[in-house]
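As you look at this complex, bear in mind that one protein chain is not there, while each of the others sits in place.
Moving on, here comes chain A:
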Amino acid sequence: MRRRVIPDIAGQAGAILVTLAGLLILTFVIGRIMPTDPVRAIVGEDATREVYENVYRQLGLDRPVWQQFFFYVRDVLTFDFGTSIRTGQPVLQDIARVLPATVELATFAIVIGAGLGIPLGVAAAVNKDRWPDHVIRIASLMGHSMPIFWTGMIALLIFYAGLGWVGGSGRMSQFYIGLVPERTNFLLIDSALAGQWDVFRSAVNHIILPASLLGYSSSAYITRMTRSFMLDQLNQEYVTTARVKGLSRNKTIWRHAFGNIKVQLVTIVALAYGSLLEGAVLIETVFAWPGFGQYLTSNLLIGDMNAVMTCVLVVGLIFIGLNLISDILYRVFDPRTR
């Protein structure tokens, strides 16, 4: 079994390369078929024909498509993603600024979502068709159905404006902006590194509400899936075996049944995390969170293709990465896959 590890890794690497190639083709095609004119986006509506054609040539649009693709791949491989028309800065630099904001929010949210969803899902399965199950199912249905921009505004109204328990919009109080040197762009990390605990506290205060809302909404999905995975396991014979051995119900559930749903949980938590990382545009808008979702959406709306293509590439890479991690965790959790 051990000797299969190397071919497995090779196979995995091969699969990743193929996926990457597909991803590059996809982003390239998106760049070509979008109903926006990349030249117009640069030169503006009033440019002369001459200027227009100059830029057209500069962008290489007069070349055959395969050559254009070749140039695109070459640029990507050298980390040259071009300049964003909207911000006037290199796209890579923009993303290095907005992505950490979203990663921070998404990570906080998924910790809340999984931390809430998994135990609740197990509790619902164990108490199937009794009141805890009903309560949990209603709560998760609500999390699933309430539009997040609405809950966002209501929550701001209650917890920020009304009770004053948390910070309002943005990543920190206006007062602190620019106070902390930007090293990683993860505000929690940067402020801790700089020893600026006031800023750190302000950042936590600001992230807690949007992260909780996102967490609640993704916990809805995690709860539902955990419940159904758990129900499957509770009908298995090995659960009876554990009971026959004299284990209590709780020990049987956590020691035996839970171990067997870990693999499935990894998959759905990774997926939920992925979709959070894609950027929660709505919540980012409501909370004025300068994140990836906002960046992608505003660039998409004005046809800033360099930025859009790069964003799509980043999302693709995030999912490839998450898939890789969950594949590795499969091997850790399930001896049958080794």
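In the analysis below, contacts are C-beta pairs under 8 Å (C-beta built on N, C-alpha and C of every residue); 3 or more make two chains touch, one makes a residue touch a chain; residues count from 1.
As a convention for this text, contacts and distances are computed from a predicted model.
Trainee: Tell me the UniProt protein name of the chain this structure doesn't show, selecting from "Ferredoxin-like protein", "Anti-sigma regulatory factor (Ser/Thr protein kinase)", "Peptide/nickel transport system ATP-binding protein" or "LrgB family protein".
Mentor: Of the names offered in "Ferredoxin-like protein", "Anti-sigma regulatory factor (Ser/Thr protein kinase)", "Peptide/nickel transport system ATP-binding protein" or "LrgB family protein", the absent chain's UniProt record gives "Peptide/nickel transport system ATP-binding protein".
Trainee: Which candidate, A:Q68, A:N205, A:S228 or A:N260, sits in contact with the chain we can't see?
Mentor: If we include the chain that is not displayed, A:N260 is the one touching it.
Trainee: If you put the missing chain back, which residues of chain A would it touch?
Mentor: Residues of chain A in contact with the hidden chain: 236-238, 240-248, 256, 259-260, 333-336.
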